[in-house]
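For this view, one protein chain was removed and the others were kept in their places.
And now, chain A:
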């Protein structure tokens, strides 16, 4: 029988599974509500109590909303970061660099974090570029910058690979031309001089006289490349007083093929295979003593799984926080019910069944929990939207805030658990003597 259920479960679409989970998690709350309220209509009274103690009620709702919001925000933010970083690495199938740290080289080549890296030789480059399965082999020569924007030497093919069609302008065709990312603060026709290095250590004027003119702008990609300036790799070499990758008799256009003898080196090469499976063959071909090949997606997945453990710890902490806040609120409710104990005693005097009085107190608590949980989803989404904007501004990795099932599952579980806990103040309220409360 459990097998049959498991089989049925597996046949459900993901969406249906999510909905089923949500309903299942919310079910205890619904069942308790139906059992407690059956046959009664306490809502006018609950409304009156809510209104009478509106500021206290609002405070309780706000406390619950903040604690739920932290949990929702945590899950949504973590997912947003994960999706954002993965999206930013989307175009980078396989990276080949000199042996070293995959994470460091991924940060440099994909996320454009400045790093000093050893170079790959022209021989290696040509070996990759001439490989049967390789459709694109582009040098990624980082190191220079203009203001905050990294200046990357590469090929026109790579620009097309990143952006598809340009948003405006055209690809670079000569040494002095540059294509800029979607969010670089330059315009077509502007000229600039790059600095050697990046950040506070950049040497302004080191490349005096080597000016670039902007001729095109890429489409937005939601990655740090939106803030990058792409120039011909030949120009980067030339600016540094190095050979430009082509022999003396070369009269032709920019880009490959390069002459290995005149190839000064590149810290990283982006490789794109004709077929997906070929990437694996290429990775094993270039994993050897003088080169390192890795899938940024796989490195990222390892990082994410590491962060996933952290996320689970944080989720548990968020849930504990939520339950603690709610326990505090429910303890407050026990005290608050003393404030309306005369009205509850009146109900008993009028002949209301114990269960009705119980239903009134429980409904009041459930209303606070329900409102707090609903508001908490809003708080979580709003917090995620703000944090995502900050992260996007700081890292140039587009992080989107979104609301998804895991958060809703968390909230449903929270509502069920706390609504069950809310039975306690309702019991406490019942066990006060009636007659003394009724005297003037």
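Just so we're on the same page, a residue touches a chain if its C-beta (ideal position, glycine included) is under 8 Å from a C-beta of that chain, and two chains touch if they have at least 3 such contacts; residues count from 1.
Just so it is clear, contacts and distances are computed from a predicted model.
Chemist: Out of "3-isopropylmalate dehydratase small subunit", "Cytochrome c oxidase subunit 1", "Putative ABC transport system ATP-binding protein" or "Polysulphide reductase, NrfD", what name does the UniProt record list for the absent chain?
Modeler: Going by UniProt, the chain not displayed is called "Putative ABC transport system ATP-binding protein".
Chemist: Any idea which of A:26, A:45, A:81 or A:278 touches the chain not displayed?
Modeler: If we include the chain that is not displayed, A:45 is the one touching it.
Chemist: Touching the absent chain: which residues on chain A qualify?
Modeler: Interface residues of chain A facing the absent chain: 39-42, 44-45, 47-49, 51-52, 342-343, 346-354, 356, 433-435, 438-440.
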